[in-house]
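Have a look at this one.
Note that this complex is displayed minus one protein chain, with the remaining chains in position.
Should a chain be cited, it is by its letter among A, B and C, assigned in written order, with residues numbered from 1 in that chain.
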Amino acid sequence: MFFASDNSGPVPAPVLESLTRANDGYSIGYGGDALSQDVADRIRTLFEAPDAAVYLVPTGTAANALALACLCPPYGTVFCSPVAHIHEDECNAPEFYSGGAKLTLVPGGDRMTPEALRATIAAEETRGVHGPLRGPVSITQVTERGNVYSMDELRALTAVAKDFGLPVHLDGARFANAAVKLDVTPAEMSWKIGVDVCVFGGTKNGLMGVEAVVIFDPARAQEFEFRRKRAAHLFSKHRYLAAQMEAYLQNDLWRDLAGRANSRGTQLVQGLTQAGVRVHNDTHANMVFFDLPRGAHRAVMAAGATYHVWGSLDGPADEMLMGRLVCDWSVQPEAVSAFLAAVQAAG
Amino acid sequence: MFFASDNSGPVPAPVLESLTRANDGYSIGYGGDALSQDVADRIRTLFEAPDAAVYLVPTGTAANALALACLCPPYGTVFCSPVAHIHEDECNAPEFYSGGAKLTLVPGGDRMTPEALRATIAAEETRGVHGPLRGPVSITQVTERGNVYSMDELRALTAVAKDFGLPVHLDGARFANAAVKLDVTPAEMSWKIGVDVCVFGGTKNGLMGVEAVVIFDPARAQEFEFRRKRAAHLFSKHRYLAAQMEAYLQNDLWRDLAGRANSRGTQLVQGLTQAGVRVHNDTHANMVFFDLPRGAHRAVMAAGATYHVWGSLDGPADEMLMGRLVCDWSVQPEAVSAFLAAVQAAG
Amino acid sequence: MFFASDNSGPVPAPVLESLTRANDGYSIGYGGDALSQDVADRIRTLFEAPDAAVYLVPTGTAANALALACLCPPYGTVFCSPVAHIHEDECNAPEFYSGGAKLTLVPGGDRMTPEALRATIAAEETRGVHGPLRGPVSITQVTERGNVYSMDELRALTAVAKDFGLPVHLDGARFANAAVKLDVTPAEMSWKIGVDVCVFGGTKNGLMGVEAVVIFDPARAQEFEFRRKRAAHLFSKHRYLAAQMEAYLQNDLWRDLAGRANSRGTQLVQGLTQAGVRVHNDTHANMVFFDLPRGAHRAVMAAGATYHVWGSLDGPADEMLMGRLVCDWSVQPEAVSAFLAAVQAAG
Partner (left out) sequence: MFFASDNSGPVPAPVLESLTRANDGYSIGYGGDALSQDVADRIRTLFEAPDAAVYLVPTGTAANALALACLCPPYGTVFCSPVAHIHEDECNAPEFYSGGAKLTLVPGGDRMTPEALRATIAAEETRGVHGPLRGPVSITQVTERGNVYSMDELRALTAVAKDFGLPVHLDGARFANAAVKLDVTPAEMSWKIGVDVCVFGGTKNGLMGVEAVVIFDPARAQEFEFRRKRAAHLFSKHRYLAAQMEAYLQNDLWRDLAGRANSRGTQLVQGLTQAGVRVHNDTHANMVFFDLPRGAHRAVMAAGATYHVWGSLDGPADEMLMGRLVCDWSVQPEAVSAFLAAVQAAG
């Protein structure tokens, strides 16, 4: 019953097998090897973007911060949700990589609305050089609160960005979970709706530590390459990043893994709803935010469940606390059933 | 006959086996797992530094840039060799991570002399706020030109730094090769001679991509932790960095791998010297810099050797060009013999 | 009827006279001259802080950004009001000077409440290295909406900062106006209530362009000096900054000028209130925020008044728009009377 995070599970066998295959003889460093080139080509094909610049980095924070640094000058600002990972969980990495840009928070929840985005950008338009220059709009799909933007919602946001001539960054740490949930192609959820730079995440979906940054305008490639090296994210033994991504792309493993995680998420939502438990996110992929009395949280954890709760477990038993359940690809249906049974027992 | 670099060979079997062992079930992210904690303890033990702060990062550039950022304010300067990796091969990473510090080059070759270091620091002492504040001294061991500082040479450099009250950073991308060559312990080649922050490299010596940063003053730990996260080098699935390092430490694998590479280096030096070829570095570990006429380089490469040459292979056959041979752990004696035979044949 | 800003009026005669006096013969550059030293001493005396480090810079943004850079690491965050000048009007200068720190906005209006400040700091305490390190609390006195914190309100805010061990920065661009309004000494409104670094503004109160940064802990002096030079704010002909400040301190000119501006502010508040006009700021020094119908704004401006209005002057005549009136030291009572008459006429 481990639902703490999707960065805590093991990697599937094909990833280790691919690493083993790649570990043969000599290969040129820094991404010049055949495997790295081939993997980049496969991602271009997957995104139906033959001219895209594609780069592998080891962490999602690196992918986001490097992408934003290419889209936002140091005297600019990035528009994002108040709970965006780039704002809440990257310890100033976007500010660091951009050389001092701001993040301007769009009022509301995890899903930005086009109205709030438009109003926020417009408000930043009024101060000339006294305020920052308007920079990229950053969208997180799946959001940090477990919701999946619909395609219409995404289009509405990118349309606002385009109205102001601003580029769009997609934080796709859980890109796979969203694409599977919406049953769309990577192209449909990126450049076809106006995304300029897309992070195609692998780490939260079963890889040891690889994210692909897909830049649809190749004119931005050189800057990214220098910024990646300067940020110490260009691996000398690049084949070991490429090998993980190769396995991820092979036989749509990325879709398979995301599908498993999403199914567990659905099983959780249905079970909790049937049990009369309030679920916060009205859409979902592999994360569920829900309420239980503190006492029930304690009982469920005592039964062996691991997950994150907002607030201390010490306190009045009947006080409601929000919990977060995250399913990685390896969670078994039995684990979900056991969790739901524990919730029932605690109810 | 592959002597292009020590970042181009495969990793030894124990590393893959350790990754496979580590890939079992769930573990807490971001280095909070037992394996990561255990590996840090082993490094503290290896360095005889029970209070040291120890961190794993994926690249040598990250290790150097983060270490220097903790030792040098943005208005300071780092003293290093003109051919130091931090100056020549990290695309401004130290400047970036430090927030704009300078590198002040100590005149001379790859091995700084205490006299040149002292004179350079003294010269920077004269301009008050018009020049940068004096910052750390950065020493590369093994140097970028293949030389190994003797213990006396290292002590002489750290003594100069201490005379000015400056901290010392050791770029140990090839720490293992040097320690084996000098037959000293990690403690002897670091804090016991005045090194404040030491990079214990793994990538160039057989790992996929892991370096340990050992900070002997634990008061500097918090800053490093925030800087590592901000720089996007804190891995969520940290166990896969730890697993590589675990294998590296097990049964002194790090010494074994470095010993192999150094032996090939010795074999090359001896063979080239016997063949009357000029070898540049008067000491060596696993790298050899040597001169051959351009025509001979062409012939040796035609015979199947791969290595770096300074200058174009197109030109007068009799012009002398410097070549660089780097042995990784996996180079076989037969490959060296074949290379030397090719040199003889080309002579 | 010029109420657009307190950076648009002329400087008083004593400032020009002091510049003329200072313009005699040779003097050492970069602040080493006797006048610069003497002015620093006078400020130390004024603040009853014999050990304080005191520096002159030409702009308020430079004073704030340099002060914050000394108080906040690049991986930290500054707590301030959502309408703070450092957030809204300095084009990322704090982010730039600090090397990428964040500003965390304390929910509410221009006057932070201790409750909101405490809750905001506490919320930032929970994420470890995933969020920024907690940094300084920045207080703007007079606020950007014209309010003057009472001494009790200031003490309550600094007390919260101290509870978390955080330093306090006071943006005193209008320090003089506040001190005169509250009838307190510079010491009482700074270090005696826990301010660590205070900006003693001159530019908005009659100088051409000089602000003093008063750092009560001299251990922070060296860092400030290097940061000021690095930021290109160390004047070679420093005597011309010092001369302005000398005139400002002579015979309490700074109090005299602020007193004049504040009196005009009071005259405006009283007149507008009597006229039944809503005034937003419940306390005031030299700024008044008020509501008039758009048509009335148009009529008052047609009568010759100059001031800032939130929103376009084109639109329905009866829609209420907020205006801002700022009195500099040189505004005459007659100008205020004329303005109030114009408002009456427009009513």
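One rule holds in what follows: a residue touches a chain if its C-beta (ideal position, glycine included) is under 8 Å from a C-beta of that chain, and two chains touch if they have at least 3 such contacts.
Quick caveat: nothing in here was measured; it's all calculated off a predicted structure.
The chain we do not see here touches A, B, C in the full complex. Interface note: of C:208, C:301 or C:322, the residue touching the hidden chain in the full complex is C:208. When the omitted chain is restored, the residue from A:234, A:261 or A:292 that touches it is A:234. Among C:61, C:140, C:177 or C:190, only C:61 touches the chain left out of the display. Taking the complete complex into account, A:75 is the one of A:3, A:47, A:75 or A:254 that touches the chain left out. Against the chain not shown here, chain B presents residues 74-77, 88-92, 95-96, 98-103, 127, 129-132. Summarising the interface, chain C meets the missing chain with residues 2, 4-5, 7-11, 16, 19-20, 23-29, 57-62, 65, 90-93, 96-97, 203-204, 208-209, 226, 229-237, 240, 306.
Counting over the whole complex, chain A has residues 73-75, 99-100, 129-130, 132-133, 222-223, 225-230, 234 touching the chain that is not drawn.
The working rule: only the chains that are shown with their structure count from here on.
Seen from the Cα centre of chain C, the chain whose own Cα centre is farthest off is B.
Rounded to whole angstrom, the centroid-to-centroid distance between chain B and chain C, based on C-alpha atoms, equals 51 Å.
The residues of chain C that reach two or more other chains are 74-75, 99-100, 129-130, 132, listed in rising order.
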